[in-house]
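One structure, pasted below without further comment.
Only a single protein chain was left out; the remaining protein chains are all shown in position.
The letters A, B and C name the chains in turn, as written, and every chain counts its residues from 1.
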Amino acid sequence: MGSDQSNNLEFLKEIGLGSTNIGGFINGQWKANGSSVTSVNPSTNQTIATVTEATVIDYEEGLQACSEAAKTWMTIPAPKRGEIVRQIGDALRAKLDPLGRLVALEMGKILAEGIGEVQEIIDMCDYAVGLSRQLNGSIIPSERPDHMMFEVWNPLGIVGVITAFNFPCAVLGWNACIALVCGNCVVWKGAPTTPLITIAITKLISEVLERNKLPGAIFTSFCGGADIGQAISKDRRIPLVSFTGSSKVGAEVQKTVNERFGKCLLELSGNNAIIVMDDADIKLAVRSIFFAAVGTAGQRCTTCRRLFLHESIYANVLDQLAGLYKQVKIGNPLEKGTLVGPLHTRSSVENYKKGIAAIKSQGGKILTGGSVLESDGNFVQPTIVEISADAAVVKEELFAPVLYVMKFQNLEEAIALNNSVPQGLSSSIFTQRPDTIFKWIGPRGSDCGIVNVNIPTNGAEIGGAFGGEKATGGGREAGSDSWKQYMRRSTCTINYGSELPLAQGINFG
Amino acid sequence: MGSDQSNNLEFLKEIGLGSTNIGGFINGQWKANGSSVTSVNPSTNQTIATVTEATVIDYEEGLQACSEAAKTWMTIPAPKRGEIVRQIGDALRAKLDPLGRLVALEMGKILAEGIGEVQEIIDMCDYAVGLSRQLNGSIIPSERPDHMMFEVWNPLGIVGVITAFNFPCAVLGWNACIALVCGNCVVWKGAPTTPLITIAITKLISEVLERNKLPGAIFTSFCGGADIGQAISKDRRIPLVSFTGSSKVGAEVQKTVNERFGKCLLELSGNNAIIVMDDADIKLAVRSIFFAAVGTAGQRCTTCRRLFLHESIYANVLDQLAGLYKQVKIGNPLEKGTLVGPLHTRSSVENYKKGIAAIKSQGGKILTGGSVLESDGNFVQPTIVEISADAAVVKEELFAPVLYVMKFQNLEEAIALNNSVPQGLSSSIFTQRPDTIFKWIGPRGSDCGIVNVNIPTNGAEIGGAFGGEKATGGGREAGSDSWKQYMRRSTCTINYGSELPLAQGINFG
Amino acid sequence: MGSDQSNNLEFLKEIGLGSTNIGGFINGQWKANGSSVTSVNPSTNQTIATVTEATVIDYEEGLQACSEAAKTWMTIPAPKRGEIVRQIGDALRAKLDPLGRLVALEMGKILAEGIGEVQEIIDMCDYAVGLSRQLNGSIIPSERPDHMMFEVWNPLGIVGVITAFNFPCAVLGWNACIALVCGNCVVWKGAPTTPLITIAITKLISEVLERNKLPGAIFTSFCGGADIGQAISKDRRIPLVSFTGSSKVGAEVQKTVNERFGKCLLELSGNNAIIVMDDADIKLAVRSIFFAAVGTAGQRCTTCRRLFLHESIYANVLDQLAGLYKQVKIGNPLEKGTLVGPLHTRSSVENYKKGIAAIKSQGGKILTGGSVLESDGNFVQPTIVEISADAAVVKEELFAPVLYVMKFQNLEEAIALNNSVPQGLSSSIFTQRPDTIFKWIGPRGSDCGIVNVNIPTNGAEIGGAFGGEKATGGGREAGSDSWKQYMRRSTCTINYGSELPLAQGINFG
Partner (left out) sequence: MGSDQSNNLEFLKEIGLGSTNIGGFINGQWKANGSSVTSVNPSTNQTIATVTEATVIDYEEGLQACSEAAKTWMTIPAPKRGEIVRQIGDALRAKLDPLGRLVALEMGKILAEGIGEVQEIIDMCDYAVGLSRQLNGSIIPSERPDHMMFEVWNPLGIVGVITAFNFPCAVLGWNACIALVCGNCVVWKGAPTTPLITIAITKLISEVLERNKLPGAIFTSFCGGADIGQAISKDRRIPLVSFTGSSKVGAEVQKTVNERFGKCLLELSGNNAIIVMDDADIKLAVRSIFFAAVGTAGQRCTTCRRLFLHESIYANVLDQLAGLYKQVKIGNPLEKGTLVGPLHTRSSVENYKKGIAAIKSQGGKILTGGSVLESDGNFVQPTIVEISADAAVVKEELFAPVLYVMKFQNLEEAIALNNSVPQGLSSSIFTQRPDTIFKWIGPRGSDCGIVNVNIPTNGAEIGGAFGGEKATGGGREAGSDSWKQYMRRSTCTINYGSELPLAQGINFG
């Protein structure tokens, strides 16, 4: 399969992939009439396999079937929908290793993280099964005799999910597990550069639907580019579009969806900081910064990109970090011991280079790293940069393992620095003082959606709500009450008496 | 006061109004440098009083003070903020009659509704006091040992509230009561044509703040026009803008606010239907339709504008309705017995005339009403129109007492008709069958935010969430978990151990 | 295995049972030093297998290990505990058929119900897995600056579960699934007459614990009699005892547990009524009454024992019921087509006979049934009795398929009759009128814990809370917030500032 020599690709067969693959699952059939694209191994830039993408005409066919399927799916009792999601979880569990391997191969993250990503969908399935008996509405006391007030949650119908390359399947999992138990069909467009993952996950879900004699169109999926994304954004049949990607593209998607009064669930750019206080457990902090800054080669939305060190521990922490950066094993993500894989594409490497140049021109001092590695793959050096908080680059998300380090003198200053960028996804503080912890998570603390203490900025659990404020888009996925976004709320007042009392005691006629 | 001869305006003094008034409450001071406008009595088109509007420069001064006040207000414990809102409620209660009278005078709704509107703010205050001890976050079990996961709710800082003439103060109440207990300052722009209400309510709130030695800038308010609205929409210091108005303007506000990654809470156009089934309690239905269609002279966002009658009871219901329409007393809203007051402005009357013309040109048959009344005021006849559901006018919100009547044969058809317009605010069915009730409130029932049974489309209680889907904008105000929109959610993971286990069991380094 | 000739018992091996079995799982070992008892097939009164029961000394050994294991189990993160429960669910799923068969064989219920009972534990496991990430505490706003208020839920330690023969494993499932994810060890005493089920379920759970290298003592189980039950009730190491059985024994258990300030979760006697209104769907009502009254041979706690028929449909419903009663197939519960199996024991048959005699002596008229069937097994005729609501027998729970029928004239009378017994478990009404439905479930309606409409009194779903009021004991199991009973709640106020403000504004010193 493919021309890639560096890996044994036999495992792809286990998850239904071949050397050529069809990139559209439409009305329960594999079908795609678009151009043929290649899936490329970022470690070698060799082809893994080819995929035929879907066209906008394919999309329309898919959506018609999906709309029809929605009428069925939404009337199936939620716990029965939960049972389907449970079976999807079991199917994933049975293929955890090859799926995790595929994520590592096609996206470029290390195997442990590839498997972790698939595990996250499994966790989501397990969670959603329980949720399927808890999508509770409310019975609210009415001020009028012989009246009852209900808050009822009904399915939306169809949820569109547009995901990014860096979490090529977990984000689908966050959305699809919840959307499905909530009674919605799912329309998925995976990232253009990770089509094999899109296909593998879709196959597995489609098999569960088939085994249960349910319409395949309940889960409709497309490999494709911006035209499919645009079609989803404009489609009035899709009340909710969940989009993961940059703030720039997200803003466009939001505008398009809002123009038709649709809703968005946005997971956009992050620019996440770690603050290390003078009283911090330095060992814990250093390990965390290292994982947060170089893990996934800096390509998580929760990657730590800004580091604020109290002046008293500044040199110490930087020394220890530099030591780790120098020893870190960069290479094939499927090899044991590798901690840093390649950037995802050649254009990511170009971006890194442009970023480094901008850093230098804006007065940044490169403490370690800063170069592209000589290889066929997209490998770059994890980089630490000393720079002013005012530099323009510091306000932007550079999607690569580049860490900006800055010094501060007290908590207020550190929080102000943390909050001084447009993005508001994740943030973390290292401290041992309760008052610092509670200020950090309080009204005048971090303005992010994720506010950690003594752990990295990345590595969220599914039980909480994941997402961020400001230019990160405000969406919340996975746990807590995120499910409410996937449903339509109605406030129902039922008069079962024969009188007509009015609210606020109004007398009319 | 003013030149209006038709009413005794002495009561305006009780609530702090004079013949000239300053339309800006800025940094705790009454101040406004804009043009002088008149508040007009819609029953007579005579001037009640004059008001100096605020300018954009006034706005900027107000916002700077407000931003400063926000730092104080957000750190006051929520139950203490609740105590302030309780005092506001008591202050309103003490002035219920003159305030209700002012609403009737300046907006044009009948006195019972004017008092009901003020009562609604009082109810909101009482409700918000309790809420101030229940703005609960969550403690979520972490999958990692020695970790705790919190979901914390913090204040946003400042909430902008832009309200419309038809509920010139209740909508402020929905927003401000919740926003304040949640720890936010409020910036209010009232409707340009109801400045006296804006000033009267602001005075009363400002006095409570003063009595408690709190910065007046916690509540900042402006009489003014689109320039002030625009300034609010664009202002990065205002994370949430709550806007009530037409879908058209709302879409613009949303676009502007989203461009800066702010959030909107939209209460836009409705186009609300009542369905009467063959088994309905006809007496209850007729009374409800009448109140829903002619109440507030058809100027509620929840006014019933479309009526779907089962063919078997079509003639009967129309006969009874026509009878009521012919007898209804139209006139001075402050006079006893009046059920229909004037439209709010002369341009509303023009709009009504254009609507009637369009109806006729699109094949609508006017069953009763259809004319403007001869008078100095803005009085029009409540109107019933027989028309096809396909007519373009039926898809739009005509803000006047015009009711479109259509016939149907079965529940599915009636629900499809109900759902066939762009708006999705309120809807109601009259039936005595449980299966019809539960289908109506279920996944394939009404697609509106408010889904009633055996009561009118209007007259919501504050305990539920108020708002609508689709072109109505998706916002939810007042009860249920609406308060969450006024707060910033953060998911906090706290590691209190000395190890660094990762989520999803990932092993890194 | 055993001497029973009527069934192929080979399947018992699949679930780890032999002809002799050890009835104690203590500190991860199978061990029991009590007397040997036989498990008897109620269809034949032949022995299935023998079981050695545990002694009070065995109990003490088990509890010491369990107390030790509790320290470990409670500190394992809840989602990890959920993963164990998920594996238990999968293990049950793999043995659904033989386990269901065993329930039918040993308890005597028909196979469909036997399998349904095991399915219910599986459903509980799936539900509990989701719950393991949602055992949420609260963060409550404090009235004091620099204070936070938490409501935290911690494990109790050990939960004692004493179950009855009629649901020999489902009730364990309700309790154990929730207790385990909540962080508690479980001590189970199954019914003395269903030891094989106790052992089979315990084996399966113990294997999951072993596979995960967890202490076996997390799940400690005993076959035994009243001495073990008493030991549990008195044991100060067991903060919560969940007991299912008669009101009489339950009251004793409660007294014993309360004396040591322990807590009880009681599921006691029911005396459940169905009301059929004049407007009811008679076909639906008759099918429901039939299932509710004769299903499980009248040995469910939710069995319908009292039937209130509106006078206008009295004769019609009774006729249809009598027809069904005459045709119902009574016999071996493992045979296809059987709807009524045997009573569980010979003493149940004696009880039935005594009941029939008392009915007759109290003026009851037997409309159908009333006799014991000639056979080696414990078969009796399902019975319908016309009797006055005032008869003493009507106030008691006769654990057999005997249905008391009474006539009424209006809803108020029917509700009064429903509420006129000491028990308060389940109740059901058949009607098509919304006002009747809402009155029935409202403040002056049924006083039971389960209040159904147009379904039988039995057959609860796990998503709701199961249990009843008054002499039924007030416990609630399975869904909703039942989990809170398995945890210890603490209200924590944390001062992270350096001042000491007091609540209610008190000034001290």
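Here is the rule we use: a residue touches a chain if its C-beta (ideal position, glycine included) is under 8 Å from a C-beta of that chain, and two chains touch if they have at least 3 such contacts.
For clarity, every value in this text was computed on a predicted model and none was experimentally measured.
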| item | value |
| --- | --- |
| Of C:29, C:138, C:345 or C:362, the residue in touch with the unshown chain | C:138 |
| Per the touch definition above, residue among A:14, A:68, A:90 or A:143 touching the missing chain | A:143 |
| Option from C:83, C:123 or C:235 whose C-beta touches the chain left out | C:123 |
| Of B:28, B:42, B:62 or B:82, the one touching the omitted chain in the full complex | B:82 |
| Chain C residues that touch the omitted chain in the full complex | 71, 74-75, 112-113, 116-117, 119-120, 123, 138, 140-144, 147, 149-152, 154-155, 183, 239, 247, 251, 254-255, 258-259, 261, 263, 281, 284, 287-288, 290-291, 295, 339, 422, 437, 441-455, 459-466, 469-471, 473-474, 476, 479-481, 488-496, 498, 500, 502-509 |
| Touch residues of chain A, complete complex, unshown partner | 75-80, 132-145, 147, 150-152, 432-434, 437, 453 |
| Footprint left on chain B by the chain that the document does not show | 79, 82, 86, 123, 126-134, 146, 148, 434-435, 437-439, 461-463, 479, 494, 496-497 |
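As a convention for this text, only the chains that are shown with their structure count from here on.
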| item | value |
| --- | --- |
| Chain centre separation (chain B, chain C; CA means) in Å | 50 |
| Whole-Å gap between the CA centroids of chain A and chain B | 36 |
| Gap in Å, rounded to a whole number, between the CA centres of chain C and chain A | 43 |
| Residues of chain A whose C-beta touches two or more other chains | 123, 437, 461-463, 479, 494, 496 |
